[in-house]
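Presented below is the structure to which this report refers.
All protein chains but one are shown in place.
Chain nomenclature is as follows: A and B, assigned in order of appearance, with residue numbering initiated at 1 for each chain independently.
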Amino acid sequence: MSVQLARLPNDRAPRRAAAAALLMAGLLAFSVPAHTQETAVWAITNARIVPISSPTLEKGTVLIRNGIIEAIGASLSIPGDARILDGAGMTVYPGFIDAFSDVGLEEARPQAAQRPAAAPAAPAWPGAPVQQQPDAEPTEESRGLTPYRQAADMISSTHRKIEPARNAGITTALVAPRSGFFPGQSAVINLSGRAPGQMVVKTPVAYHINMSQARGVGRGYPGSQMGVIAFIKQTLMDARRYEAVWNQYRSTPGVPRPEHSPALEALQAALKRHLPVVIGGDTPVEIERALALAEEWGLNPVIAGGMEAAPLAALLKQRNVPVLLAVKFVERERDGDPEAREELETIKRRVAAPANAAALAKAGVRFAFVSDDMANPRDFIRNVGRAVEAGLDRQAALRALTLTPAEILGIADHFGSIEKNKTANLVLATGDIFASGTRVKYVFVDGQRFEIPEAEAPAERPAAAGAAPPRALDVSGTWNLALTTPQGTMDVTLTVRQEGPSISGTLSSMMGASEIYDGSVAGNRMTFKISFAPQGMGGAVEVVFSGTVEGARISGSASIGEMGSMAFTGTKVPGEQ
Amino acid sequence: MHNLKNVALKRICCALFLAVSACAVRGIAEPSQSGGVTVIKDATVLTVSRGNIAKGSILIRDGKIAEVGPNVAVPAGATVIDAAGKFVMPGIVDPHNHIASDGGTNEGTVAVSSMVSIEETIDPTDINIYRILAGGVTTVHTMHGSANPVGGMNAVIKLRWGKDARGLLFEGAKPTLKFALGENVKRARTPARYPSTRMGTMDVIRDAFIRARGYMREWDDYRKRTAAGDKTALMPRKDRELESIAEVLRGERLAFVHGYRADEMLMAMRLAEEFGFRIRSFEHCLEGYKIANEIAAHGVFPSMLSDWWAYKVEAYEATPYTTALLTRKGATVMVHSDGAEEARHLNQEAAKAIKYGGLNEQEALALVTLNPAKALMIDHRVGSIEPGKDADLVVWSHHPLSIYAVPQTVFVDGQIYFDIEKDLEMRRQMEEERKALEAREQKSAGTPAERRRPPASAASPTNVPRHND
Partner (left out) sequence: MQTRVRKITILLSGLLLLSAVVSLSGADSRAYVIRDAKVYTMGAAGVLERASVVIIDGKIAEVGVRVRTPSGARVIQGRGLEVYPGMINAMSSIGLTEVGSVDVTVDTTEMGDFKPQLRALEAVNWDSEHFPVARVNGVTASISAPSGGVIAGQAALLHLAGWTSEEMAVLKSAGMVINFPSLGGGGGRGGGGGAAPGGRGRPFAEIRREHDRRVKELAEWLEKARHYAKAVQANPSTPRDRELEALVPLVRGEMLGLMRADTARDIRNAVEFAKKENLKVAIVGGRDAVEAAGVLQKENVPVILGSVYSLPSRRDDAYDSRYAVPARLAEAGVRFALTSPSPSDTRNLPFEAGMSVAYGLSREAALKAITIRPAEILGVADRLGSIEQGKVADLVVTDGDLLEIRTQVKNVFIAGKNIPLESKHTRLYERYMSRP
């Protein structure tokens, strides 16, 4: 019964639960409120557990009691009251956190009308120009100045985006009002679909400023990018003065009473750095502007978007500015002109997009992934996977979906990892979350289990090429390779981990290391790829290594697209497994 | 083809495993470093301020012109650029253009938009920066549009292509504010906006100055009371809109006034006189010839479109002789582009003042170098070739007043930011890069990861179009 209820689409869950309960009452002559039927104690057993905050348990158990993780371990004794979920073949991750989303938020559009609705005055004489209407006094709201608005007040537990997000493994999200220049303050919510009050995890979390847009909320001022920036700066200047004059008024008799402003009042916590300020920006120019604004006004900035942040990685690191990193990669237009010659910039931007996260990680920039309201939340995790393919360390990617956002959002005491006493937000996937074919099977939010319908699973790819062929070559270990380049021979070290037919590892030289990917062993051939970003190329280039292994020797070639290929030979370092 | 591949492969191998180039994503070429000391040798040097040197050399040290003359000793280790047979002139100063700013050049929603500033929306990635640089321009006054009687604050930039927004700003340039008169201002708008006549335009400007005076008084009063120990004086609001106008009244910000018709410009001068300041420049100034005496007397630096006319009614009385006429009547005249294409041949536009009205060569060159530098009060830095000034220089294939003149090398602060040979090399590199990227995409399009359904990408709130075409 409870399982069945939990499987219902969440937006209808309460209603259907009630209906089902009534039905039960009629048939069985007893009635139990639906929520009491939730299983309170779960034991997820035999699963591969990726706690993030500690090393992966290849086989272990997670115990959940009343929405809290009670224990995690390799050999836990299962309490008698626990309902067992056999996690064999499954990987357990902390619930994914979408660090900026519009899921669950029912935002009333601020009233944008800037002109009186009244008809224009009649012409003074036939043909006379119509009398100009004076501007209606714009309100704070009509000007997009609503820093006092709280996302927490706008949560809808029946929001249509909650279930698709949760089905993708997203259990928690930062949500913020969007419209206006100072749209309001954000909240972190848990995607349980329970009453709004139960969904809110933390509020307020941050202020938000929309600066990179060339239009206002209405048809009035500001109507350009210049105007938007001027408006934002004037507002911050006003907020500064607001504090000063009210202090003066409070401390000094005889001072005329300043005007009250809810908006300027609300901004004080931002100016005092009590809360961070999330400023949108994707391009280097936008991000530079956001950082300059924060610097000028002493704000504690967080960048949201950051799609092209890589060139500013050093600056972001230096200023210790976290990035809520979007992975909404630009795609080539599918129905576009097949003969169109794309701008190099466009191609570069597209090719560079997946490698952006890796570049930020390399520079040590703190970032958390955000879906940026992608239409399909599954694409969110998939695109994080693409960032991994493009060179982002797998572990770093996972962290940027879990513990790092929890830290940035100030909820790491309760979220972001699988640890005792943390909130029981978990994702059970059929394998490595970034591997193709993997699907999310169960999601726990606040200890409540949601079984993800099979139909929703990605059907594009069969699971990992079916059964593994008879165990082939074991190439695990370290290899010394000599690569013949037009500049001469380059020595490279390859470290390989093999799992069945697939291999992972790193390729390193005196110039640095690259994660290998798409690695496999078939027969006596080993292939893998690396991605690197040569200077002036504007993005990562893929090198495909393919070699024939004979005992401890390998020889083959590394090819770079149509550019050509380089031969390599190598030997395995003995003494290692 | 094979060769090309090989070159590309070499480049890739060179870069193998190196860090991602910070500039790569932005697509900006770093300026060539020509070292601290450079000598441009044996060119015809057109100093603009001090005549021509038939076979002269220019010594550049630390971004400044250290020495100019027929006999300049080449210091050891200096980079020498042989410019024999070529011509060197100061970098062109374009006193009116709208490049390198994004998200709209007009804040057209209000009649007074003096709170907005081009400086805050500088877009260093605008390709027109490079294109104009290749036309010999090194400094641009990039301006707010002409949609408002009182427009926005403008910016003076140097075309240091590759630098970020802050790196483009001309350090210490005098701030300016745009005003506009005539058709553009009074044009019908949706929603309707006051003014819709030239009368109303003057009314709005006068009102803005009256308000700015009130604003100044309010602050003066506050400062006086505070200085006298009065603790009950409430700090007035700092108002960006009135602050920039107050700066004009205090002479701290220069008024650049878009005007076509003689009547509107004459009245604007009178209005300025009413408020005790001088209009620094009339932009376009097409009918300026009708009030040449008044313009000269007021001290305006007319900023001309060389030979544009008849594109609207207020341009129907324009003549290409105005530049020469105003010069002869005693004004310091400049020629501007108002557009990225026009800016690429301002040398030719200057030559038109020789054809139409008979200016001499030095006078013509000054129209696009020294005169705009004077108008913008940056002539201590740029506008002529003199020791101590910034080494903003253009090496031309022919005399720059010849139609056949093509910039060969353009220096800003002694650095080469454009070079015709390097440009060719860059084009080749871009072609290689494109091929490599396309090959890579082709390849990865075949991998399963890419075959997955792509995310449906709606415009993200942080990803609105950035360019106002």
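In this section, contacts are C-beta pairs under 8 Å (C-beta built on N, C-alpha and C of every residue); 3 or more make two chains touch, one makes a residue touch a chain.
As the structure is a prediction and not an experimental result, all values here were calculated from the model.
Student: Using the touch definition given at the top, which of the shown chains does the missing chain touch?
Tutor: The chain that is not shown touches these displayed chains: A, B.
Student: In the full complex, which of B:N52, B:T79, B:S196 or B:Q348 touches the chain missing from this view?
Tutor: B:Q348
Student: Pick out which of B:L234, B:L401, B:I416 or B:A436 touches the chain that's been left out of the picture.
Tutor: Touches the omitted chain: B:L401.
Student: Can you tell me which of B:E252, B:E273 or B:D423 touches the chain that was removed from the display?
Tutor: B:D423
Student: Would you mind spotting which of B:V68, B:A255, B:I279 or B:L325 touches the chain that isn't drawn?
Tutor: B:L325
Student: Looking at B:R223, B:R270, B:K312 or B:H380, which residue reaches the missing chain?
Tutor: B:K312
Student: When the complex is taken as a whole, what residues of chain A touch the one chain not shown?
Tutor: Within chain A, the residues touching the omitted chain are 330, 332-333, 335-346, 349-350.
Student: Could I get the residues of chain B that touch the absent chain, sorted low to high?
Tutor: 127-128, 130-131, 134, 183, 289-290, 292-293, 307-313, 315-317, 319-321, 325, 328, 340-341, 344-345, 348, 351-352, 354-357, 397-398, 401-406, 423, 427, 430, 434, 457, 459, 463-465, 469
Definition applied: only the chains that are shown with their structure count from here on.
Student: Roughly how far is chain A from chain B, going centre to centre by Cα mean, in whole Å?
Tutor: Those two chain centres are 41 Å apart.
Student: Please give the residue numbers of chain A that touch chain B in the complex, ascending.
Tutor: 114-115, 120, 129-130, 132-133, 178, 210, 212-216, 219-231, 233-234, 237-238, 241, 244-245, 248-249, 252-256, 258, 280-286, 288-289, 292, 304-305, 307-308, 310-311, 313-314, 326, 328-332, 334, 344-345, 347-352, 355, 359, 362, 372-376, 379-380, 382-383, 385-386, 389, 436, 458, 460-461, 485-487, 490, 509, 511-512, 514, 518, 532-542, 560-564, 566
Student: What residues of chain B sit close enough to touch chain A in their complex?
Tutor: 5-6, 8-27, 101-110, 113, 115-118, 120-121, 123-125, 144, 152, 164-166, 190-194, 196, 231-232, 234-235, 237-240, 429-430, 433-444, 447-449, 451-458, 460-466, 468
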